[in-house]
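Only one protein chain is missing; all other protein chains are in place.
Now for chain A:
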Amino acid sequence: MAQQTLLSPAELAYLHSSLSLSPPIRPDGRTSKQFRPLTAETGILPGTNGSARVCLADGTEAIVGVKAEIEKTADPLGDDGERYREYVKSASGVGGGDADEDRREARGEWLEMTVEIPGLRDDDAGTVFLAELLREALLADGELARKLWINRRFHWRLYLDILLISPPLSYPLPLLSLTTHLALLATRLPRLKSEGDEDPMFDDDWEAAPFLYPRQGAAAGSRPSITLLVVAVGDSILFDPSKEELAVADSALAVSLCEVRRERGQGSMEVDSGRELRLVAMRTIDPPSRLTPPGVPSTANLAASGTADVPLQQKQQQTADEAPQEGVWKAPLGGTPFAVLDSIIQAVLEKGGVADEVLDGLEGVDLT
(Lines give C-alpha, C1' and ligand atoms only; values in the text may rest on other atoms or scores of the structure.)
Protein backbone atom coordinates (compact mmCIF):
# COMPACT_ATOMS: atom_id res chain seq x y z
CA MET A 1 0.00 0.00 0.00
CA ALA A 2 2.51 2.56 1.12
CA GLN A 3 4.76 3.36 -1.72
CA GLN A 4 8.29 2.17 -1.48
CA THR A 5 10.60 5.01 -0.61
CA LEU A 6 13.71 5.11 -2.68
CA LEU A 7 16.28 5.36 0.08
CA SER A 8 19.65 3.64 0.05
CA PRO A 9 20.65 1.34 2.93
CA ALA A 10 23.06 4.02 4.12
CA GLU A 11 20.30 6.62 4.23
CA LEU A 12 18.01 4.20 6.03
CA ALA A 13 20.69 3.48 8.62
CA TYR A 14 21.28 7.19 9.15
CA LEU A 15 17.57 7.87 9.57
CA HIS A 16 17.17 4.94 11.89
CA SER A 17 20.00 5.95 14.17
CA SER A 18 18.92 9.59 14.38
CA LEU A 19 15.37 8.53 15.15
CA SER A 20 16.47 6.11 17.88
CA LEU A 21 18.29 8.87 19.77
CA SER A 22 16.68 10.24 22.88
CA PRO A 23 15.05 12.62 22.12
CA PRO A 24 14.70 11.51 18.51
CA ILE A 25 15.74 13.82 15.71
CA ARG A 26 13.08 13.69 13.04
CA PRO A 27 13.79 14.74 9.46
CA ASP A 28 11.29 17.60 9.65
CA GLY A 29 12.37 18.75 13.11
CA ARG A 30 9.20 17.80 14.93
CA THR A 31 9.14 16.41 18.44
CA SER A 32 8.14 12.79 18.80
CA LYS A 33 4.54 13.60 19.70
CA GLN A 34 4.01 16.52 17.39
CA PHE A 35 1.53 16.25 14.55
CA ARG A 36 1.78 17.92 11.20
CA PRO A 37 -0.72 20.68 10.56
CA LEU A 38 -3.80 19.81 8.55
CA THR A 39 -6.65 21.66 6.98
CA ALA A 40 -10.17 20.32 7.27
CA GLU A 41 -13.62 21.30 6.17
CA THR A 42 -16.99 19.66 6.55
CA GLY A 43 -20.28 19.81 4.72
CA ILE A 44 -18.69 20.13 1.30
CA LEU A 45 -21.22 17.95 -0.50
CA PRO A 46 -24.86 18.95 -0.07
CA GLY A 47 -25.99 15.68 -1.62
CA THR A 48 -24.76 13.60 1.31
CA ASN A 49 -25.86 13.24 4.92
CA GLY A 50 -22.41 14.31 6.01
CA SER A 51 -19.11 14.91 4.31
CA ALA A 52 -15.62 16.08 5.14
CA ARG A 53 -12.38 16.87 3.40
CA VAL A 54 -8.98 16.80 5.04
CA CYS A 55 -5.64 17.84 3.57
CA LEU A 56 -2.50 16.86 5.40
CA ALA A 57 0.66 18.89 5.25
CA ASP A 58 2.39 16.38 2.99
CA GLY A 59 -0.25 17.10 0.37
CA THR A 60 -2.38 14.01 0.76
CA GLU A 61 -6.07 14.66 0.62
CA ALA A 62 -9.16 12.60 1.34
CA ILE A 63 -12.90 13.09 1.02
CA VAL A 64 -15.48 11.10 2.91
CA GLY A 65 -19.18 11.10 2.16
CA VAL A 66 -21.83 9.51 4.35
CA LYS A 67 -25.15 8.38 2.94
CA ALA A 68 -27.95 6.84 4.94
CA GLU A 69 -30.78 4.66 3.75
CA ILE A 70 -33.73 3.18 5.57
CA GLU A 71 -33.78 -0.56 5.68
CA LYS A 72 -36.14 -3.12 7.06
CA THR A 73 -34.53 -5.06 9.84
CA ALA A 74 -34.41 -8.72 9.05
CA ASP A 75 -35.87 -10.60 11.98
CA PRO A 76 -33.44 -13.25 13.14
CA LEU A 77 -36.35 -15.27 14.57
CA GLY A 78 -38.33 -15.20 11.36
CA ASP A 79 -41.52 -13.23 10.79
CA ASP A 80 -43.25 -14.45 13.88
CA GLY A 81 -46.39 -12.41 14.43
CA GLU A 82 -47.30 -13.94 17.77
CA ARG A 83 -43.98 -13.34 19.26
CA TYR A 84 -43.92 -9.84 17.90
CA ARG A 85 -47.25 -8.95 19.46
CA GLU A 86 -46.04 -10.27 22.74
CA TYR A 87 -43.06 -7.99 22.51
CA VAL A 88 -45.28 -5.02 21.91
CA LYS A 89 -47.51 -5.92 24.81
CA SER A 90 -44.68 -6.30 27.23
CA ALA A 91 -43.07 -3.11 26.03
CA SER A 92 -46.25 -1.08 26.39
CA GLY A 93 -46.91 -2.73 29.73
CA VAL A 94 -43.72 -1.35 31.16
CA GLY A 95 -44.54 1.89 29.47
CA GLY A 96 -41.11 3.39 29.93
CA GLY A 97 -38.55 4.34 27.34
CA ASP A 98 -35.92 2.44 29.30
CA ALA A 99 -37.23 -0.95 28.40
CA ASP A 100 -37.16 0.15 24.82
CA GLU A 101 -33.55 1.20 25.18
CA ASP A 102 -32.57 -2.23 26.37
CA ARG A 103 -34.35 -3.84 23.51
CA ARG A 104 -32.33 -1.91 20.99
CA GLU A 105 -30.52 -4.59 19.20
CA ALA A 106 -27.92 -3.12 16.94
CA ARG A 107 -25.83 -4.88 14.41
CA GLY A 108 -22.46 -3.93 13.04
CA GLU A 109 -23.43 -4.80 9.49
CA TRP A 110 -25.55 -1.66 9.35
CA LEU A 111 -22.39 0.26 8.64
CA GLU A 112 -20.88 -0.30 5.25
CA MET A 113 -17.53 1.11 4.33
CA THR A 114 -15.55 1.35 1.14
CA VAL A 115 -12.15 2.85 0.46
CA GLU A 116 -11.18 4.02 -3.00
CA ILE A 117 -7.56 4.64 -3.77
CA PRO A 118 -6.70 5.80 -7.29
CA GLY A 119 -4.57 3.35 -9.22
CA LEU A 120 -5.45 0.45 -6.98
CA ARG A 121 -8.13 -2.12 -7.61
CA ASP A 122 -11.08 -1.91 -5.26
CA ASP A 123 -10.58 -5.51 -4.20
CA ASP A 124 -6.91 -4.93 -3.47
CA ALA A 125 -5.98 -6.69 -0.24
CA GLY A 126 -4.45 -3.58 1.29
CA THR A 127 -7.54 -1.48 0.56
CA VAL A 128 -9.92 -4.05 1.97
CA PHE A 129 -7.77 -4.37 5.09
CA LEU A 130 -7.77 -0.61 5.51
CA ALA A 131 -11.55 -0.40 5.21
CA GLU A 132 -12.09 -3.24 7.64
CA LEU A 133 -9.63 -1.75 10.10
CA LEU A 134 -11.47 1.56 10.12
CA ARG A 135 -14.89 -0.10 10.30
CA GLU A 136 -13.86 -2.29 13.17
CA ALA A 137 -12.61 0.68 15.13
CA LEU A 138 -15.81 2.63 14.55
CA LEU A 139 -18.02 -0.22 15.64
CA ALA A 140 -15.86 -1.28 18.56
CA ASP A 141 -17.62 0.94 21.09
CA GLY A 142 -21.03 -0.33 19.96
CA GLU A 143 -22.33 3.21 20.08
CA LEU A 144 -22.56 3.90 16.36
CA ALA A 145 -24.66 0.84 15.55
CA ARG A 146 -27.06 1.76 18.36
CA LYS A 147 -27.52 5.20 16.88
CA LEU A 148 -28.71 3.61 13.64
CA TRP A 149 -31.58 1.86 15.33
CA ILE A 150 -34.97 3.41 14.48
CA ASN A 151 -37.43 0.89 15.85
CA ARG A 152 -37.73 -2.85 15.99
CA ARG A 153 -38.62 -3.11 12.34
CA PHE A 154 -36.48 -0.49 10.71
CA HIS A 155 -32.96 0.79 10.94
CA TRP A 156 -30.64 3.11 9.10
CA ARG A 157 -28.01 1.64 6.86
CA LEU A 158 -25.02 3.92 6.77
CA TYR A 159 -22.71 3.95 3.77
CA LEU A 160 -19.31 5.48 4.34
CA ASP A 161 -17.38 6.03 1.15
CA ILE A 162 -13.81 7.14 1.54
CA LEU A 163 -11.97 8.62 -1.41
CA LEU A 164 -8.28 9.20 -1.33
CA ILE A 165 -7.83 12.03 -3.80
CA SER A 166 -4.08 12.30 -3.88
CA PRO A 167 -1.76 9.47 -4.83
CA PRO A 168 -0.99 7.35 -1.75
CA LEU A 169 2.24 9.06 -0.77
CA SER A 170 2.40 7.54 2.69
CA TYR A 171 0.29 5.06 4.59
CA PRO A 172 -3.09 6.83 4.43
CA LEU A 173 -4.62 5.32 7.57
CA PRO A 174 -4.49 8.36 9.91
CA LEU A 175 -5.74 10.68 7.16
CA LEU A 176 -8.68 8.44 6.32
CA SER A 177 -9.52 7.95 9.96
CA LEU A 178 -9.55 11.66 10.75
CA THR A 179 -11.64 12.42 7.67
CA THR A 180 -14.11 9.70 8.61
CA HIS A 181 -14.33 11.07 12.14
CA LEU A 182 -15.16 14.53 10.87
CA ALA A 183 -17.65 13.27 8.32
CA LEU A 184 -19.49 11.32 11.00
CA LEU A 185 -19.50 14.34 13.28
CA ALA A 186 -21.07 16.34 10.47
CA THR A 187 -23.62 13.65 9.65
CA ARG A 188 -27.25 14.46 10.19
CA LEU A 189 -30.19 12.13 9.88
CA PRO A 190 -33.75 13.37 9.32
CA ARG A 191 -35.77 13.85 12.48
CA LEU A 192 -38.12 10.98 13.22
CA LYS A 193 -41.79 11.98 13.45
CA SER A 194 -43.41 8.60 13.90
CA GLU A 195 -43.46 6.76 17.19
CA GLY A 196 -42.89 3.22 18.28
CA ASP A 197 -42.84 0.50 15.68
CA GLU A 198 -44.83 2.33 13.03
CA ASP A 199 -43.40 2.70 9.57
CA PRO A 200 -40.95 5.53 10.06
CA MET A 201 -41.95 9.03 9.00
CA PHE A 202 -39.49 11.84 8.89
CA ASP A 203 -39.52 15.58 9.16
CA ASP A 204 -38.61 16.96 5.74
CA ASP A 205 -37.05 20.07 7.22
CA TRP A 206 -33.33 19.52 6.94
CA GLU A 207 -32.65 22.32 9.41
CA ALA A 208 -34.42 20.27 12.07
CA ALA A 209 -32.37 17.16 11.37
CA PRO A 210 -30.35 16.19 14.42
CA PHE A 211 -26.68 15.29 14.27
CA LEU A 212 -25.75 11.64 14.52
CA TYR A 213 -23.25 12.63 17.18
CA PRO A 214 -24.86 15.61 18.91
CA ARG A 215 -22.45 18.15 20.33
CA GLN A 216 -24.57 19.80 22.96
CA GLY A 217 -27.60 18.99 24.96
CA ALA A 218 -28.63 15.96 26.88
CA ALA A 219 -27.82 13.58 24.07
CA ALA A 220 -24.20 14.69 23.83
CA GLY A 221 -22.28 11.53 24.34
CA SER A 222 -19.50 9.68 22.72
CA ARG A 223 -17.58 10.58 19.63
CA PRO A 224 -16.64 8.36 16.71
CA SER A 225 -13.34 6.65 17.25
CA ILE A 226 -10.11 7.80 15.69
CA THR A 227 -7.24 5.64 14.60
CA LEU A 228 -3.72 6.91 14.98
CA LEU A 229 -0.62 5.50 13.41
CA VAL A 230 2.28 5.09 15.80
CA VAL A 231 5.70 3.76 14.91
CA ALA A 232 8.49 2.56 17.10
CA VAL A 233 12.07 3.11 16.05
CA GLY A 234 14.55 1.69 18.53
CA ASP A 235 13.35 2.96 21.89
CA SER A 236 11.58 6.02 20.63
CA ILE A 237 7.92 6.21 19.80
CA LEU A 238 6.86 8.52 17.02
CA PHE A 239 3.39 9.80 16.26
CA ASP A 240 2.16 10.82 12.83
CA PRO A 241 5.11 9.30 10.99
CA SER A 242 6.12 10.68 7.64
CA LYS A 243 6.88 8.45 4.70
CA GLU A 244 10.58 8.36 5.46
CA GLU A 245 10.02 7.54 9.10
CA LEU A 246 7.71 4.70 8.18
CA ALA A 247 10.41 3.33 5.91
CA VAL A 248 12.74 2.70 8.86
CA ALA A 249 10.16 1.77 11.49
CA ASP A 250 10.80 -1.31 13.58
CA SER A 251 7.09 -1.73 14.04
CA ALA A 252 3.97 0.21 13.15
CA LEU A 253 0.74 0.12 15.10
CA ALA A 254 -2.74 1.39 14.38
CA VAL A 255 -4.24 2.46 17.69
CA SER A 256 -7.96 3.18 17.78
CA LEU A 257 -9.44 5.27 20.53
CA CYS A 258 -12.83 6.55 21.30
CA GLU A 259 -13.88 9.35 23.51
CA VAL A 260 -16.54 8.85 26.10
CA ARG A 261 -18.12 11.88 27.62
CA ARG A 262 -18.78 11.71 31.29
CA GLU A 263 -22.18 12.97 32.19
CA ARG A 264 -21.84 16.45 33.49
CA GLY A 265 -23.46 17.36 36.75
CA GLN A 266 -26.30 19.80 36.54
CA GLY A 267 -25.18 23.38 36.65
CA SER A 268 -21.61 22.36 36.17
CA MET A 269 -19.62 25.14 34.61
CA GLU A 270 -16.87 22.90 33.38
CA VAL A 271 -16.82 22.81 29.67
CA ASP A 272 -14.08 20.55 28.44
CA SER A 273 -12.98 18.36 31.27
CA GLY A 274 -15.42 15.52 30.74
CA ARG A 275 -13.37 13.64 28.23
CA GLU A 276 -12.46 10.10 28.91
CA LEU A 277 -10.43 8.10 26.46
CA ARG A 278 -10.87 4.46 25.83
CA LEU A 279 -8.65 2.21 23.79
CA VAL A 280 -10.88 0.19 21.49
CA ALA A 281 -8.61 -1.54 19.04
CA MET A 282 -5.01 -2.03 18.18
CA ARG A 283 -3.48 -3.64 15.15
CA THR A 284 0.01 -4.09 13.92
CA ILE A 285 0.73 -2.96 10.41
CA ASP A 286 3.46 -4.36 8.27
CA PRO A 287 5.85 -1.43 7.84
CA PRO A 288 7.51 -1.05 4.45
CA SER A 289 10.88 -1.22 6.21
CA ARG A 290 10.68 -5.00 6.17
CA LEU A 291 11.12 -5.05 2.44
CA THR A 292 14.19 -2.84 2.33
CA PRO A 293 17.46 -4.33 1.15
CA PRO A 294 20.19 -4.73 3.80
CA GLY A 295 23.31 -2.61 3.81
CA VAL A 296 26.79 -4.01 3.35
CA PRO A 297 29.38 -3.02 5.96
CA SER A 298 32.38 -1.33 4.46
CA THR A 299 34.67 -4.03 5.86
CA ALA A 300 32.86 -6.58 3.74
CA ASN A 301 32.39 -4.26 0.80
CA LEU A 302 34.71 -5.55 -1.85
CA ALA A 303 33.88 -2.80 -4.26
CA ALA A 304 35.47 -0.35 -1.80
CA SER A 305 38.50 -2.35 -0.79
CA GLY A 306 38.75 -4.14 -4.10
CA THR A 307 40.49 -7.33 -2.97
CA ALA A 308 38.70 -10.43 -4.09
CA ASP A 309 35.91 -11.21 -6.49
CA VAL A 310 33.33 -12.89 -4.28
CA PRO A 311 29.95 -13.26 -6.00
CA LEU A 312 27.38 -10.72 -4.87
CA GLN A 313 24.90 -13.39 -3.88
CA GLN A 314 27.27 -14.89 -1.35
CA LYS A 315 28.14 -11.49 0.02
CA GLN A 316 24.54 -10.65 0.77
CA GLN A 317 24.10 -14.02 2.34
CA GLN A 318 26.89 -13.15 4.74
CA THR A 319 25.46 -9.83 5.77
CA ALA A 320 22.06 -11.32 6.36
CA ASP A 321 23.50 -13.90 8.70
CA GLU A 322 25.68 -11.53 10.66
CA ALA A 323 24.63 -9.86 13.86
CA PRO A 324 23.41 -6.28 13.34
CA GLN A 325 26.24 -3.83 13.16
CA GLU A 326 26.04 -0.25 14.30
CA GLY A 327 25.40 2.04 11.36
CA VAL A 328 24.67 -0.71 8.87
CA TRP A 329 21.07 -1.01 7.80
CA LYS A 330 19.29 -4.28 8.33
CA ALA A 331 15.59 -4.76 7.80
CA PRO A 332 13.81 -5.20 11.16
CA LEU A 333 12.55 -8.65 11.99
CA GLY A 334 10.07 -10.01 14.48
CA GLY A 335 7.19 -8.49 16.36
CA THR A 336 6.75 -5.58 18.72
CA PRO A 337 8.24 -5.99 22.19
CA PHE A 338 5.76 -5.76 25.01
CA ALA A 339 7.56 -2.83 26.58
CA VAL A 340 7.11 -0.83 23.38
CA LEU A 341 3.43 -1.69 23.21
CA ASP A 342 3.01 -0.65 26.78
CA SER A 343 4.71 2.68 26.34
CA ILE A 344 2.66 3.38 23.20
CA ILE A 345 -0.57 2.81 25.10
CA GLN A 346 0.68 5.01 27.92
CA ALA A 347 1.61 7.80 25.56
CA VAL A 348 -1.71 7.65 23.75
CA LEU A 349 -3.99 7.49 26.74
CA GLU A 350 -2.31 9.87 29.14
CA LYS A 351 -4.24 12.95 30.13
CA GLY A 352 -3.30 15.86 27.92
CA GLY A 353 -1.44 13.43 25.67
CA VAL A 354 -1.45 13.01 21.96
CA ALA A 355 -5.01 11.81 21.58
CA ASP A 356 -6.30 14.73 23.62
CA GLU A 357 -4.43 17.10 21.38
CA VAL A 358 -5.84 15.52 18.22
CA LEU A 359 -9.38 15.50 19.53
CA ASP A 360 -9.07 19.11 20.63
CA GLY A 361 -7.91 19.96 17.14
CA LEU A 362 -10.82 18.15 15.56
CA GLU A 363 -13.22 19.83 17.95
CA GLY A 364 -12.17 23.14 16.48
CA VAL A 365 -13.45 22.24 13.02
CA ASP A 366 -16.63 24.07 12.13
CA LEU A 367 -19.55 21.85 11.35
CA THR A 368 -21.78 23.20 8.67
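For the reader, a short list of remarks on this structure follows.
Rule of thumb we're sticking to: a contact is a pair of C-beta atoms (placed from the backbone, for glycine too) under 8 Å apart; a residue touches a chain by one contact, two chains touch by 3 or more; residues count from 1.
As a working rule, contacts and distances are computed from a predicted model.
According to its UniProt record, the chain left out of view corresponds to "Exosome complex component ski6" among "Phosphatidylinositol glycan anchor biosynthesis class U protein", "Exosome complex component ski6", "Vacuolar protein sorting-associated protein 51 homolog" or "Mediator of RNA polymerase II transcription subunit 17".
Checked against the hidden chain, the listed residues A:63, A:111 or A:148 yield one contact partner: A:63.
Interface note: of A:169, A:260 or A:349, the residue touching the hidden chain in the full complex is A:169. Annotation: of A:109, A:122, A:286 or A:363, A:122 touches the absent chain (contact as defined above). The omitted chain makes contact with just one of the residues A:29, A:47, A:334 or A:364: A:47.
Against the chain not displayed here, chain A makes contact via residues 45, 47-48, 51, 55, 58-61, 63, 65-67, 69, 114, 116, 118-119, 121-122, 159, 161, 163, 165-167, 169.
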